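Contents: one structure, followed by commentary.
Apart from one protein chain that is not included, each protein chain of the complex appears where it belongs.
All chains are identified by letter, namely A and B, in their written order; residue positions are counted from 1 within each chain.
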Amino acid sequence: MRPEAKSLALHLGLLALLVIAQFVVSPFHHGNLSRIMVLAVFAIGYNVLFGYVGLLSLGHALFFSAGMYGMGLAMQHLGVSALAAIAVGVFSAFVLSAVVGAVALRTTGVAFMIVTLMLAQAGYLAILYFGAYTRGDEGFVIQPEFRTIAGLDLTDPTVRYFAAFFVLAACLLLTLRLVHSSFGRVLVAIRENEERARMLGYDVFRHKLIAVIISGTLSGAAGAVYGLLFGYVGATFATVQYSILPLLWVLLGGAGTVIGPFIGTLFMFYLIDFSSGLTSAYMVVAGVVLVLLTLFAPQGLAGEVKRRLLPWLP
Amino acid sequence: MAHLPKKPLLDTRRGVLQKMAVGAGALAGASAMPGLMRYAQAQSSEPIKIGFQCHKTGIGAAYGRWYERTSDAAVARINAMGGINGRPVELVIEDDGTDPKRGAEVLEKFAKQANCDVAFGTLFSHVVIGSAPTAGELKLPYFVVSEGYHVASGMLNRYTLQPGITDVKSQVIAMAPFVADNLGKKVTMIYPDFAFGHDHRDYFSAAIKEQGGEVIEFIAIPPTETSFTKYFPKIPRETEVIYHVMVGPAVLTFVKEMGEFFGSSKPEIFGFIDSLEAVDINSPGLEFLEGTYFWEGNPRYAQTDQTAFDKNYREAVGVNDQGSSITDSSDVSTYAHMFGCWETLNVIKKGMEAADYKGPDDRPALIEAVEAMTDMPASDDHPQGTKEFNGKTHQAFGHQYISQVKDKKLNVVHTTPIEAGYYPDEVDYTTQPF
Partner (left out) sequence: MASVTLLSTKGLSRSFGGIRAVENVDFELPEGQIRALIGPNGAGKSTFVGLLCGRIAASSGSVRFMDRDISHLPAHRRIALGMAYTFQITSVFARLSLYENVALAARRSIGSDRASVDREVASALERVGLTERTDQPAEDLSYGHQRLLEIAMGIAQHPKLLILDEPTQGLADSEIRQFNALVRELNAEATILLIEHNMDVVMEIADAITVLNFGEVLAEGPPEEIRQNRAVQAAYLGTG
């Protein structure tokens, strides 16, 4: 099999497993998987920029929350349908990521991290400042009666599972397509050697900007869907913590692999869930595991598999 | 109850359960104690599990610590009295990190993994609001101890109730008559520029107007601010009362800088103790607060007219007359709020008894039983004082205390009547289907 065919088979296999999981796992894990699948979309979005272009953003909470608030405010104040509200959320993240990209890409390295961090902080403060509409730090509830798409009740666990699955599958296959495209390969080239890519005639700034937009829009889609599926829109999702989380998920799972973000999100979700049952210092446990992984599997879980076993893993 | 059992007798709930499990030996021991005897007869029953969504980490950690101690003490007392419907009560504690996302996940864990009967105990409003939709979907009764207005506003759902503590809207409304009659009618408000501060701004400015007063200046402080000197010159000269509700670690700086700004000639100052929960009123820099007034949900310092209920409650939780831990006087409690955990657990008990609660199928019956409650007289179950529960809005209303700092102690100078905190219903949850 060609590498592309192998990787397509692998990712379709993962999706098939997730379909099967819906019927066999306990209600607890079923609910968790619904959340993980949406959060993995956030991680996949983050990975487009971090894993494939090598740009470390500390501001992706801005895009996630732009999607979430775009969706939530449209429903709350404009009374649009759930599907249209998702579109508003995704569009908000799209516009915002274009603006952030245009500004932040004038910097590199640490400056890029700081600029994205500051812009995200500005976004968080804006949510608090416009408290009359956003309900500030408290946030607001999307009432169950509005959480339907085409007559499907998104508060129903099975419907919600498949909604999350659908979004994950779409994003996973989209990213797979992206990294196999010549555009995606140029992104990798920029990550590996930016100057060389430029001197092959590629417009590095434009490629990076498009990558920021794809990354931010996917993150925004995750935020919009998360808010809708779980019925809450709140400012904590705009805090720096939610910029760090996708970075950790991607690092854990394997930056620059399509499957890594999902693996990392899944792993970290259960790591926190499990260790919080052991001790209230569960973030320390999570921290130790992260350090161990960094020492022994610096490429992340999927990255290590790619290095040792499956070099064709995209 | 004339007497509360001392803690060692029922050190931990797990301890009790293990004893039960070992059988005869434990029974022999238990039979010496009337309390244990009663659920010894129902030993085959599974414990009633109450999922406690606790802010062990994150910004709510200081509150979480005391919420946990209070809840442990309340459960120990309930078990000592025979549990609920003859079954022992077990608290299943999960940290929510004071984070709404984790909060919702924790509720799923309670319902689906730990098989909890109900969930309970959340303080921070954003965690309540983030978790409540999940509680509604799980059909898991969710008893919050948040003082937020979110329940009574109608934003949440039939499964979310707040029977153990008055909400902030009611608290603020109840303060206005005292402020207008005793401190002054021209008020300047200083509040953090986020939802908690906005609630105070909106409810108090409306309430003081009804009392013939007015807020002459609103000073909103951005949440990132660490120094406040530039805001004080905005306080108009004719201000008679300053109303402040700053929270977070910057509050000490805030008070100190306000003291430096006014020197010895200050207007009357009224604040919410939320600013200084878990903070020693004798902390350096807080001298300026001498003579100023505070809302207290429950008086931190034991008053001269202390009720027997408060005395028993303090002893059970392990709080001294100054409001600190009996084992470590520097560990100041969140006394103005944590009684809500104690009272809520007793409401859950009464509700389950009224509904003859046997298991998750009876959850709707439990909700209906709590909705049917009205009077909650001051008692060992309700040591903070009498409450009226509004079944339609799922919200309790109680007395509020106004204390003055005198000789570095908080002395209650006024207790508001319950009716002072009433406002028209904005929701009727009883009409929502289960």
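We adopt the following convention: contacts are C-beta pairs under 8 Å (C-beta built on N, C-alpha and C of every residue); 3 or more make two chains touch, one makes a residue touch a chain.
Being a predicted model, the structure only gives us computed values, none of them experimental.
Colleague: Shown chains touched by the missing chain?
Modeller: A
Colleague: With respect to the chain omitted from the figure, which of A:122, A:170, A:200 or A:288 is a touching residue?
Modeller: A:200
Colleague: Of the residues listed, A:26, A:181 or A:279, which one is in contact with the missing chain?
Modeller: Answer from the full complex: A:181 touches the omitted chain.
Colleague: Tell me which stretches of chain A touch the chain missing from the display.
Modeller: Here the touching residues of chain A are 181-182, 185-186, 188-189, 192-193, 195-204.
Heads up, the rule we're going with is that only the chains that are shown with their structure count from here on.
Colleague: Help me check something: in the complex, which residues belonging to chain A touch chain B?
Modeller: Going by the criterion above, the answer is residues 26-28, 31-32, 35, 125, 128-129, 131-132, 135-142, 144, 155, 157, 230-232, 234-237, 241, 272-273, 276-277, 280, 282-283.
Colleague: Touching residues of chain B toward chain A in the complex: what are they?
Modeller: Those residues of chain B that touch chain A are 56-57, 94-95, 99-102, 104-105, 108-109, 112-113, 125-126, 129-130, 132-134, 136-137, 148, 150, 155-157, 193-196, 198, 222-224.
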